[in-house]
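With one protein chain withheld, the remaining protein chains of the complex are depicted in position.
All chains are identified by letter, namely A, B and C, in their written order; residue positions are counted from 1 within each chain.
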Amino acid sequence: MHLILFLVFAAFCLAGAINLLLQTHPINSALSLIVVMTSLAVLYLLLGAEFLAAAQVIVYAGAIMVLFTFVVMLLNAGREERTRGSVAYGVIGFPAVVAILALIATVFLHTTGLGDAAMSNNITTTQELSTVLFTKLLLPFEVTSVLILIAILGAVALARPHDAERTARK
Amino acid sequence: MTILQFFLWSLLKIIVVTVVLLLGVAYTVLLERKLVGRIQNRWGPSRVGPFGLLQPLVDGAKSFLKEDIIPTAVYRPLYLLAPIIALSCALISIAVVPFGSPAVEGPGGFHIFQISDVNIGLLVVLGITSIGVYGIALAGWSSNNKYSLLGSLRSSAQLISYELALGLSLVGVVLRAGSLNLRTIVESQARHGLLTWNLFGGFQFVAFFIYLMAAYAETNRSPFDLPEAESELTAGYHTEYSSMKFAMFFMAEYANMIMVGCVATLLFLGGWTSPFGNLIPLPQNIVIQALLPIFWFVLKVFSFLFLYVWVRGTLPRFRYDQLMNFGWRYLMPLAILNIVATSLWLAYK
Amino acid sequence: MNQPLLYLPLIPLLPFAGFVLNGLAGRRLPKGLVSAIALLAPLASFLLVARLALMVWTGSLALPVIEAGAPVWLSVGNLHVDFGAVIDPLSLVMLLIITGVGFLIHVYSVGYMAHEDGYWRYFAYLNLFLFFMTVLVMAGNALVMFVGWEGVGLASYLLIGFWFHKTAAADAGKKAFIVNRIGDFGFLIGMFLLLANFGTLTFREIAEKLAASPNLTGGILTATALCLFVGATGKSAQLPLYVWLPDAMEGPTPVSALIHAATMVTAGVYMVARTHFLFDRSPFALSVVAIVGAATALFAASIGLVQNDIKRVLAYSTVSQLGYMFLGCGVAAYSAAIFHLMTHAFFKALLFLAAGSVIHGMGGEQDMRKMGGLRKHLPITFWTMTAAVFAIIGFPGLAAFFSKDAILHAAFVQGGLGRVLWFVGLVTAALTAFYMFRLWYMTFFGEQRSHDVHPHESPWSMLGPLVILAVLSVCGGWIGAGRFGAFLAPAVGARAAEGSSASLELVLTLLAVAVAAVGWYVAHRLYYQQPEEAQQWAAAAPSGYKLLLHKYYVDEAYNYVFVKPLLAISKFILEWVVDVAILGGLVWLLGGIALLGGAILQRWQSGNLRSYAAWLAAGAAALLLFVLVPWTSVLANLGIHLGIVGR
Partner (left out) sequence: MSHAFQQDVPLSLYLLLSAVLFALGVVGFLIKRNLITVFMSIELMLNAVNLSFVTFAHQWHAVKGQIFVFFVMMVAAAEAAVGLAIIIAVFRARSTLAVDRIDLMKL
């Protein structure tokens, strides 16, 4: 059961990710990414992280990606232009990516002592999570909240039309 | 219980619940038309069948039989995908809703009145609701129509804004119950019936009020039905949709209403439990023991829907900036205050 | 020893405080306050010094006083330099002269400079001058002395160039500074030699070490002494570095008085006296000092004969008198030299201030040919000037009578070379008498030659110092006569005048007075009785006259020998070596490197996000490669395979 679910959703993940690369329209890419994210949520669930699974859906799929689609719609972004930029990305970038993937994969596959994940095994409840989060890691949590506040202010400041534009609009 | 049995039972439950839900959706539409008619001093549908009771079926047939028009300028894949996302998201949430007493079990300790009992049921509902945004957003965008686009932009912004207030209003309840499991939440308010409901005994009336407002906005219902404001945007995000696809949006809207009613019932109104608590002892008959909680549940959801329609027939539509102001400036701070007050109270207790 | 509170640091620091106050805030302060600050600072210093002197006089203070526990300036290896002051008879005398005469000049300046712009600036500089001079005199070691030495140069530059808008004044300031620098260079070398040979710069320690090694003579000591003497010639305007002093007349007259009489030029004499233990051990250096002194005395006096600018006459007179002092030093009669320094301070300050009063009264006129008959208009100035003139020529009983005779006597007594030097000194005395009386007659007697000015007597703030200095000039000789040598002996060493006898002294004295009288007579004849005869004399020896009038063409010679080639070389180096080769080359080199680097690096900085991302990924891959691959074992395996390492 676990294996089947893993295979199915891992396949969804990979398909979504590849589709993200292949699609030329940002909105399709965004939808592919949503597929990746929701599939990942299922994988989290399989790994016993149920709160994270919900958070993944709510935060990533439900908020961040909505923001992305919202921006795509707002800017009415069309298909990608076939621009020719630098060649460095092909010459340098792809070998580098292959190297990274090869290295990481080698290390992962050679690591001994990694166990198996079984169904309904080692589930982390929301209570455990929040106990650690609100006691031991309270300070980082609060710092994160400040970060988000700053991000909100920054976003507002950035997206606000300039004074000149505003007066011109009036 | 073997895996095969599990699948079969689950399939059966899913089919039954879905059919009931769809029927509920159909008759909610009728209910609304009749009620609004009465509020506006007219009869509403009354010709098809006795008291117009067959009207929903006829409407459905009409939707199916109408020509399916796909405008040339639309972005087809998403144009087709959007109503499916909207409807499926509206229907899926019901999977975690317990609508009957868990005391009644099937063979092998199998819950009959809940498709799936999830630890984080409330979060699942919220998550699926948040995915539902895409149906509307994509519909508006793929239609390639400015009214649709404006409607879906409004809708996206509105949903994101009010989701915050909605989620925060539920935190008070979660704090009281100490769980995200919907069944546990219901059981935490079961002891003395009406008096221990979160709405009354739990002092979560502020939260309930916020939830009510946010829920109306989330379901794009009057007085927050700006995404489909006829006078401004023709029909908003579903301007370009017709026949069956339009019907799917329509059903999604009412399914969402029912879902919101279910959540309200579970979280604030004591779910399937009796409002009289243990004052009226349960009869020993197993059938009555099974059906009575369902009766209470449906009654509560129905009351909620009645409120929906009543508000629709009564209040005028907000302006867009008023809507945003209200959500960000009043509802959200209020929800945060509610969380703080509840936490303090719980800590004091 | 239970030492009474002496407030030694305050002596230099008070003028310095005056300088800081006036220098920083003077522009905004009212004139009265500026003068008050400027006068009070040296007055307070003088009172402190006077208190010291009084304590020494009454015997409640034993000299020398060596300040202990002063702040340390440098401590490098074995070298320790502190700011401790040393008061011995020599520096006490110097301090009295500097602060006393300095204060009088300050008072005089209040009247003289009353209508100048930059009044506050002038007094700030004046105080700065006193500060550095006191530092110089009180210094216990050569390095601190050098600070004062350099500072005096700076202050003189500022004061000579006080009217910096006048090209001549600005040039004179620069000239003084540069010529002084040459001398300072000698001092510096001398200091290095001291440091190399004795490992210390403290005078007392050097003297002790020198005393401890009686066999040490010759080369090194001579070289050191000569280097120091080069410094002294720069500061004290001796041949060949005297050229700045006459030009320094471009500064305000009180400044000339300060530089010539009380402070700057005496520094060289003071320094030679201070380091006498070096000179004493090197007869050759001593003879050089004596010869240079005598030559300068004669040389300057001869130029002074024909000058027409009243201040220039005085300037050459100063150079000449300084020559006397070095002559004194050179025959090891240090106390006589210092004695002459003191009396000279009195009468030369008086001469300058009186000349200033004359110039003031004449409305800025400095040419003696346009003066004359001023006796009636400036009576007090006349009488004080008369006192000074009689003092300088060595009129019996007046200041220079004692001091100059002491020097000449010492020279004569030395025998050998000393006799020659004595004769030169004697001739110089005659010349001195001649040009001083020439000045006297041209200025105060005869007819008034210029009628477009109305001479008037100066205010009392100027006349007061004149009177005080006149009294000192008249009586100053009696202060030291006979006693001075004994008083200074602990500081400069006493030399018994061998073969001295009262009769010889009397003969020598009479000779000197007679020679001076001859000078007086010639001046009287040429400039009082038959003024036209002077022109005839000049016409009789036109080349000689012109030579003197143009100061032996020394300035011109220096100009051709040193200044012009230096300018040409500097210009060449600046224009071609520095500008074109070094700077230009450097610019081209840097520019080339930047261009080359830019040409390579700009390929990276394309602004293209995706290429940046590619490099980022490459960097990450490199890091992973570095971290994840166990390089040591990989290399070891490789080594085994290649047969480098292993069996």
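We adopt the following convention: contacts are C-beta pairs under 8 Å (C-beta built on N, C-alpha and C of every residue); 3 or more make two chains touch, one makes a residue touch a chain.
Worth saying up front: this structure is predicted, and the values here are computed from it rather than measured.
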Quiz item: Which shown chains does the chain we cannot see touch?
Solution: A, C
Practice problem: Determine and list the chain A residues touching the chain excluded from the picture. | Solution: 1-4, 6, 10, 13-14, 17-18, 20-21, 26, 29-30, 33, 36-37, 40, 43-44, 46-49, 51-52, 55-56, 59-60, 63-64, 67-68, 71-72, 74-75, 77, 80-85, 89-90, 93-94, 96-98, 100-101, 104-105, 108-109, 111, 114-118, 122, 124, 128-129, 132-133, 137, 140, 144, 147-148, 150-152, 154-156, 158-159
Quiz prompt | Contacts of chain C with the absent chain, listed as residue ranges | solution = 606-610, 613-614, 617
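The definition used in the following text is that only the chains that are shown with their structure count from here on.
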Quiz item: Which word fits the touch map of the chains here: line, ring, star, complete or other?
Solution: line
Quiz item: How far is the middle of chain B from the middle of chain C, if each middle is the mean of its Cα atoms, in Å?
Solution: 104
Quiz item: Which whole number of Å gives the spacing of the CA centres of chain A and chain B?
Solution: 28
Practice problem: Using mean C-alpha positions as chain centres, tell me how far chain A is from chain C in Å, no decimals. | Solution: 83
Self-check item: Set of chain C residues in contact with two or more other chains
Solution: none
Quiz item: At which residue positions does chain B touch at least two other chains?
Solution: none
Exercise. Could you please specify the touching residues of chain A with respect to chain B in the complex?
Key: 1, 27-28, 31, 34, 38, 41, 50-51, 53-55, 57-58, 61-63, 66-67, 69-70, 72-74, 125-126
Quiz item: Which residues, counting only chain A, touch chain C once they are in their complex?
Solution: 85-93, 95-97, 99-100, 103-104, 106-107
Practice problem: Within their complex, state which residues of chain B touch chain A. | Solution: 3, 77-78, 118-120, 123-124, 126-131, 133-134, 137-138, 140-141, 149, 152-153, 156-157, 159-160, 163, 167, 180
